[in-house]
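Provided herewith is a single structure, encoded as structure tokens, for subsequent inquiry.
All protein chains of the complex are present and in place, except for one that has been dropped.
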Amino acid sequence: MVTKVKSLNEECGVFGVWGIPDAARLSYFGLHSLQHRGQDGAGIVASNKGKLKGHRDLGLLTDVFKDDRQFDCLKGEAAIGHVRYNTAGSNGIQNIQPFQFEFHDEELALAHNGNLINATTLREQLEDEGAIFHSNSDTEILVHLIRRSERETLIERVKESLNKVKGAFAYLILTPNEMIAALDPNGFRPLSIGQMSNGAYVLASETCALDVVGAEFIRSLEPGEIVTVNDDGYQIEKYTEDTMMSICSMEYIYFARPDSDIAGVNVHTARKTMGRTLAEEAPTAADIVIGVPNSSLSAGSGYAEKSGIPYEMGLVKNQYIARTFIQPTQELRELGVRMKLSAVRGVVKGKKVVMVDDSIVRGTTSKRIVQLLRDAGATEVHVRISSPPLRFPSFYGIDIQNRHELIAADHSVEEVREIIGADSLVFLSVAGTVDSIGLNFDAPYGGLCMAYFTGDYPTPLYDYEADYLKSLEKEITVQRDEES
Amino acid sequence: MVTKVKSLNEECGVFGVWGIPDAARLSYFGLHSLQHRGQDGAGIVASNKGKLKGHRDLGLLTDVFKDDRQFDCLKGEAAIGHVRYNTAGSNGIQNIQPFQFEFHDEELALAHNGNLINATTLREQLEDEGAIFHSNSDTEILVHLIRRSERETLIERVKESLNKVKGAFAYLILTPNEMIAALDPNGFRPLSIGQMSNGAYVLASETCALDVVGAEFIRSLEPGEIVTVNDDGYQIEKYTEDTMMSICSMEYIYFARPDSDIAGVNVHTARKTMGRTLAEEAPTAADIVIGVPNSSLSAGSGYAEKSGIPYEMGLVKNQYIARTFIQPTQELRELGVRMKLSAVRGVVKGKKVVMVDDSIVRGTTSKRIVQLLRDAGATEVHVRISSPPLRFPSFYGIDIQNRHELIAADHSVEEVREIIGADSLVFLSVAGTVDSIGLNFDAPYGGLCMAYFTGDYPTPLYDYEADYLKSLEKEITVQRDEES
Amino acid sequence: MVTKVKSLNEECGVFGVWGIPDAARLSYFGLHSLQHRGQDGAGIVASNKGKLKGHRDLGLLTDVFKDDRQFDCLKGEAAIGHVRYNTAGSNGIQNIQPFQFEFHDEELALAHNGNLINATTLREQLEDEGAIFHSNSDTEILVHLIRRSERETLIERVKESLNKVKGAFAYLILTPNEMIAALDPNGFRPLSIGQMSNGAYVLASETCALDVVGAEFIRSLEPGEIVTVNDDGYQIEKYTEDTMMSICSMEYIYFARPDSDIAGVNVHTARKTMGRTLAEEAPTAADIVIGVPNSSLSAGSGYAEKSGIPYEMGLVKNQYIARTFIQPTQELRELGVRMKLSAVRGVVKGKKVVMVDDSIVRGTTSKRIVQLLRDAGATEVHVRISSPPLRFPSFYGIDIQNRHELIAADHSVEEVREIIGADSLVFLSVAGTVDSIGLNFDAPYGGLCMAYFTGDYPTPLYDYEADYLKSLEKEITVQRDEES
Partner (left out) sequence: MVTKVKSLNEECGVFGVWGIPDAARLSYFGLHSLQHRGQDGAGIVASNKGKLKGHRDLGLLTDVFKDDRQFDCLKGEAAIGHVRYNTAGSNGIQNIQPFQFEFHDEELALAHNGNLINATTLREQLEDEGAIFHSNSDTEILVHLIRRSERETLIERVKESLNKVKGAFAYLILTPNEMIAALDPNGFRPLSIGQMSNGAYVLASETCALDVVGAEFIRSLEPGEIVTVNDDGYQIEKYTEDTMMSICSMEYIYFARPDSDIAGVNVHTARKTMGRTLAEEAPTAADIVIGVPNSSLSAGSGYAEKSGIPYEMGLVKNQYIARTFIQPTQELRELGVRMKLSAVRGVVKGKKVVMVDDSIVRGTTSKRIVQLLRDAGATEVHVRISSPPLRFPSFYGIDIQNRHELIAADHSVEEVREIIGADSLVFLSVAGTVDSIGLNFDAPYGGLCMAYFTGDYPTPLYDYEADYLKSLEKEITVQRDEES
């Protein structure tokens, strides 16, 4: 059941538009700006003259929509789309969204960003009542609930169903008559609404997608909200009052694009501030600061600015994505890292380096980058991480569900430093992280979900409770061994 | 004959290795770090037990070598490889290198980075003597010359042939018995030799490829040199004494990877210095400095450092390559730029911006980026270019052979400023460029080819002479119109 | 709703095996011999260590299983497979069988040959009860019924469900514990059971598949039977007593392979006898007999033998399948027929020809072949059809659901003769057909379904009743016009 992950992975991005000709092509542009949220599959469903038509496949958006012909059957003025990150065991084409359903009395398409935490329970209940699932995805559950609801209108059936699913979700639903979006009661995942100059409404996981298609930002969806868009405009309701803001802090730290704003805070700015705070919390005597490209360039420059140490481009990322399959011998395997990232010898040689990165998951990558810098002649490598140690699994849509994949779960900071071979290692504090992002919601951590660092899960864990407790036991054993 | 180009394009990169098991796979790693030099085709030829075997195809390296099976037939301890940029009319698979030739008395493979300027003349002469060409590539010419040479050894035949081709070239030749490399008498293109820890020799267009495969840099090839590598080691000779260093300045300005060293100068450092010199030559009252990603980040940070104005990440490049085919309407076409590049509103809004870019070719891209920054709220946009205005065509391997594609050829700087919509526009001076790169060869411009800026071509133009003169006439007309 | 068909098309073939290593590969061989029953999609599901794994895709079997790697995940000693013919509007990959279902409490795969006639009604009922269908295929219905059955064992649930579906079906079900097959109460489609020398049991649509894999024929499944195969052997039960043999006569006339036996009668022999009977019913003064390849070679040789007129190869079928897409002009369109079929001028020229074909659907093909023979110099062309005129639609798995596609539905034999341009035209009589095939079941027509010729449907028509009656009305109008 446990698969090894090498980096943190977001689970999906969604985009929808209502009210503009060629809606599917516009969605392609919007989804392209969300590609960083999922690279394993993509799809678009368009609504035209009362019928839904879709195209989806495995791969990058540009692989799925290889040429213009794919849009020939995707006409119409409304569309929703999805980019997907595959979690373990879910890599079949039947899991690529948006899902499409054609009943004798209605049609609908559904896209989902997030992760349900009572999916196993719901699925078993539904199967026991005769339901047949065709994907491994928890996304499908919502449709079964909607179809089994006995309320009168679709919107009422959706609202009833939303109260049964638990966890993190930003849903997009398209029917020939309307586009519906809904956010979970904690607002774990971002979802914004915007408007095009022609009046069309756009929904997207990140505001960068609004910018790309030229839509003006209206507002973010709030926890427990459902929005209905149709030819009469949009209308926002609450489907539950039992809400508490807990937006995923990893969106700011790692996932989201720097040009996106989340809950009113620009992501690049948040990262730069985290870098500045880190410089205050962990000053270092060094010659240059280097941010690990691409996600830590903002934090790196913040650190440099605050510390007064010059910021240098000491690491270069190859812009061409390398396959790692060609690695038959150990010798060639070592080359894999260098294919992706190179140290600039002319910059690094003879220097004491502060290497700023946004997080450490398993430690493997950090270890390799430290070595890369040493090979290029760095005399000292001081690693500064612009977030706290990752110590607890995520159940809300980040692909870490086993805490023993997290090096900081089972090791002290000093142990981690030794493993990665750094001269020193400091993580940003929890308070420093929260303050740097600077949300002001009336909720713990100002409205951030910090569970990966603190274990403070903002919801019950439902299906994951047992697994989680079991993993803790093992931790205790490990810690006892350390103490003795 | 004239095709429109949207950006400057390098023509190809080469990589070769002699003396290590699995030489083809090693070449894959090396070529991957040279992928920025050509994305239209790739190939590797390996030598095993007296026979050459090759695989080549259109596309990125990772498309051509999709899985490990492609290497099954590429065994052996020596290999050469090539990544290709297609010039107009040369996009067939028959043009993908390395070319392979099997004669009844010898076998050889050939890869070429550069552009011959007497190719048309030579090809017609050869055809009149019965030669049959199978590609549109000027690369093939060398093999016809080699085969028609009556000298005794291959190396002597190669040397004779090298004295007949004119222009820019870095050749790699592989036979079952040796690997040969040669550089043109002006050293237009970089070519370095390095050594692996097991003693194997490596030849590569850029030193970043040596780093990636873990080879130690020995030295750059010099103008007019030919190197022979075989099981006895390597030997360097001059095939001509009529040489003069004129290394292409665009390698420093735009083409090469920042982590490469060319003629002993690190590319990132050269760019940063150009940025610093630009700040001295053209100081600006502004709030932030933004480098256009990715090639102008070094120059941007140099400008910021020298000027004291904070460097900010105001532009974000989408790391996923977008296709531009999906652009049926004018409205959607405009979205194309935004797919590739986004302005960070939170950073740019309300700011006076210095936008640093490395060059302006047609002006179209600059105009769009300026607009992007203004749309994101920049109050002023001052464009600073870290090289002089491009005013003359290149015949040495950059894909600009018609000067009327160059906006600065027919327009004054003030006109260009107006076209791109900047508040101010300053280019780095020729002297500033030469000084910043800082070569010290006993040659004009310290050994740099500055022809694209000055018209000082370091060689006769041969087949291009007439075209060039004709293009000048037109320029004179344009200038007269301006004067009147 | 009505799509035009150019020929009669079978809907699918099934193959299953229990108890032999590499069961999936064996199924590949078996399915290959059933490829004539469906060329639009293929799939195999194998059972290994308590889990089902499958591979399926659009296209011919050899396209779906392109190389040996496809079998890497299909290990195990049991497998079922399917070749599919796409009916209109059902051409998506989600319709390719065998379908696979994974529930929290059981797993099963399902393949289906046939057509349900109460599918629309059942599907609407199930959807109203909350069921979600993921394909357009009527096959999926059975699984919903099975999952909603409250009986205890799978076999009991299957039996209950079989009593709810109406029409033509030969089902194959695979679970990790057993393989189940069932035939409809009329035995419309053939399904045979055989045994390999190692004891493994094989189920296949036609006996030719048993021969190909080297299995010995045990017996045909009879109407209303269900067979369960597991490690203890096989067991046959009746799930209903309300049965009446009505095996599809088109299996003998056109669909099945000549080397298959159906209900104990060899298909080639049946066809040859039909040809002989036709010669008795419709003797002709002619020089040569020509069977239309490939399906009418048997009937042709029977006619020749009985009539004493020499049988000649006057028509040659191109063994390479041609695409018909390349037909931009009317002139080239005419070439399409000739690509598939050529007349042998040396054989036909100056001859009075008897052209024997198995059936006439729309008349278009017959017209073209007659013309082909005349172009090649035939002085007379007498068409003899070894089955009666097709006048009624099929609802049991042949792709003719609209009688107005059938030329003989709206035209007299003399009219058809004139349309196809023959010198004479005779169809085999209904009695002649029944006698030639020679079944002896205690049922109308000896146990054959002759509905396409007579309108005597052996079951109620359920969902198709209204459509059918409506189509008859139109016929009456047509006939009246003829009479007046």
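In this document, chain identifiers A, B and C correspond to the written order of the chains, with residue numbering beginning at 1 in each.
Throughout what follows, a residue touches a chain if its C-beta (ideal position, glycine included) is under 8 Å from a C-beta of that chain, and two chains touch if they have at least 3 such contacts.
Quantities reported herein were computed from a predicted structural model and do not represent experimental measurements.
Engineer: By the document's own contact criterion, which visible chains does the hidden chain reach in the full complex?
Structural biologist: B, C
Engineer: Give the residue, chosen from C:Val213, C:Ala263 or C:Ile385, that touches the chain omitted from the document.
Structural biologist: From the options C:Val213, C:Ala263 or C:Ile385, the contact with the absent chain belongs to C:Val213.
Engineer: I'm checking contacts with the chain that's been left out. Which of B:Glu124, B:Glu216, B:Glu237 or B:Glu418 qualifies?
Structural biologist: For the chain that is not drawn, the touching residue is B:Glu124.
Engineer: Which of C:His32, C:His82, C:Arg123 or C:His382 sits in contact with the chain that's absent?
Structural biologist: Hidden-chain contact among the options goes to C:His32.
Engineer: Using the touch definition from the top, which of C:Arg84, C:Lys166, C:Arg189 or C:Arg257 touches the missing chain?
Structural biologist: Of all options in C:Arg84, C:Lys166, C:Arg189 or C:Arg257, contact with the hidden chain holds for C:Arg257.
Engineer: If I consider the whole complex, including the chain that's not displayed, which of C:Cys73, C:Ile93 or C:Met313 touches that chain?
Structural biologist: The single option touching the absent chain is C:Met313.
Engineer: For the chain not shown, which residue from B:Lys75, B:His144 or B:Arg345 touches it across the whole complex?
Structural biologist: B:His144
Engineer: Given the full complex, what residues of chain C touch the hidden partner chain?
Structural biologist: For chain C, the residues touching the absent chain are 22, 25-26, 28-29, 32-33, 35-36, 39, 60-62, 65-68, 71, 208, 211-214, 257-259, 261, 266, 268-269, 294, 297-298, 301, 305, 310-313, 316, 318-323, 325-326, 328-329, 332, 334-335, 338-339, 342-347, 376.
Engineer: For chain B, enumerate the residues touching the unshown chain of the complex.
Structural biologist: Touch set of chain B with respect to the missing chain: 93-94, 101-105, 123-124, 127, 129-134, 143-144, 147-148.
To be clear about the criterion, only the chains that are shown with their structure count from here on.
Engineer: Select, from all pairs of chains, the pair with the highest number of C-beta pairs in contact.
Structural biologist: Ranked by C-beta contact count, first place goes to A-B.
Engineer: Quick one: chain A and chain B, Cα centre-to-centre, how many Å?
Structural biologist: About 37 Å separates the centre of chain A from that of chain B.
Engineer: Mind checking the centre-to-centre distance between chain A and chain C? Centres are C-alpha means, answer in whole Å.
Structural biologist: 51
Engineer: Compute the distance, rounded to whole Å, between the mean C-alpha positions of chain B and chain C.
Structural biologist: Here chain B and chain C have centroids separated by 62 Å.
Engineer: Where in chain A do residues touch at least two different other chains?
Structural biologist: none
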